[in-house]
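All remarks here apply to the structure that follows.
As you look at this complex, bear in mind that one protein chain is not there, while each of the others sits in place.
Moving on, here comes subunit A:
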Amino acid sequence: MADKMALAKAINESLRRALESDPKVLIMGEDVGKLGGVFRVTDGLQKDFGESRVIDTPLAESGIVGTAIGLALRGYRPVVEIQFDGFVFPAYDQIVTQLAKMHARSLGKVKLPVVVRIPYGGGIGAVEHHSESPEALFAHVAGLKIVSPSNASDAYWMMQQAIQSDDPVIFFEPKRRYWDKGEVNAEAIPGPLHKARVVREGTDLTLAAYGPMVKLCQEVADAAAEEGKNLEVLDLRSVSPIDFDSIQASVEKTRRLVVVHEAPVFFGSGAEIAARITERSFYHLEAPVLRVGGYHAPYPPARLEEEYLPNLDRVLDAVDRSLAY
């Protein structure tokens, strides 16, 4: 039975289901309890599951992740919230040196099923440090898995799967899509967590995106269709691992690829995709893989973010450049 709900609500429902089905699941973070989180993603959970399971923490991100590691060592499955993308860096050390590596360090004896939720990305007119897309900084680290849903149904199911994962998962939530509604079928059987999905079939060019940029790419495809161009849109869903097989299959059909993300293009996930797809599909490509993303500059003040972020015209421009080859 499918219900229509906002993406934020879908995550809330998914967390609720996890808390109900597994007594070891904990929610931790700043303001996640009584307030329900600054985006209300954890709304009502503390009321229903108590302060012992939905934990308001001190304002110390390293402490949140570090204690979550300890709780995981004790057999818990903590889902921690970092309030905003730009606030994750005090925890970066714990994530990179401990969370990511303890399984390997222990030769597989220790598993750390910790989910780190990070609302990320721009487009909401926020102040500094509230609009960043740091996924590549985590994707570079072996031991972590990185996912980002684009819609309510994926948000629900990918959160279920992330919590069930015995590996640490960084769960990037597209905050500008929190209020977008979509169908969620809580009885469906979800596909694999790290598999990409074709959200629109096409023949002329592949647009690959994840998180907040999937919706944009669908709009781009609509606009391009009016000009007679038939674009395929791929929702990658996972940034580590990246489902290169699905990208390859799409590219070998369309022969052109444009990767879109909010994160800076330089050393971004698009760079990795471009390199790998060039290696895999060199003789199929009619054009170099193009990327549309943020610039190599600090995320700008809100009044400039529309110029910084990929938008319809910038992606269409890249589509045109690709098709011109």
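Criterion: contacts are C-beta pairs under 8 Å (C-beta built on N, C-alpha and C of every residue); 3 or more make two chains touch, one makes a residue touch a chain; residues count from 1.
In this section, contacts and distances are computed from a predicted model.
Chain not shown in the complex: UniProt lists it as "Pyruvate dehydrogenase E1 component alpha subunit", one of "Stage V sporulation protein AC", "Oligopeptide ABC transporter, ATP-binding subunit", "Pyruvate dehydrogenase E1 component alpha subunit" or "Transport permease protein". If you put the hidden chain back, the residue from A:Ser240, A:Ser269 or A:Ser322 that touches it is A:Ser240. Looking at A:Gln46, A:Gln94, A:Ser153 or A:Thr206, the residue that reaches the missing chain in the full complex is A:Gln94. Only one residue from A:Glu128, A:Asp166 or A:Asp320 touches the chain missing from this view: A:Asp166. In the full complex, subunit A touches the omitted chain through residues 52, 57-58, 60, 62-63, 65-76, 90, 93-94, 97-98, 101-111, 142-143, 145, 165-167, 194, 240-245.
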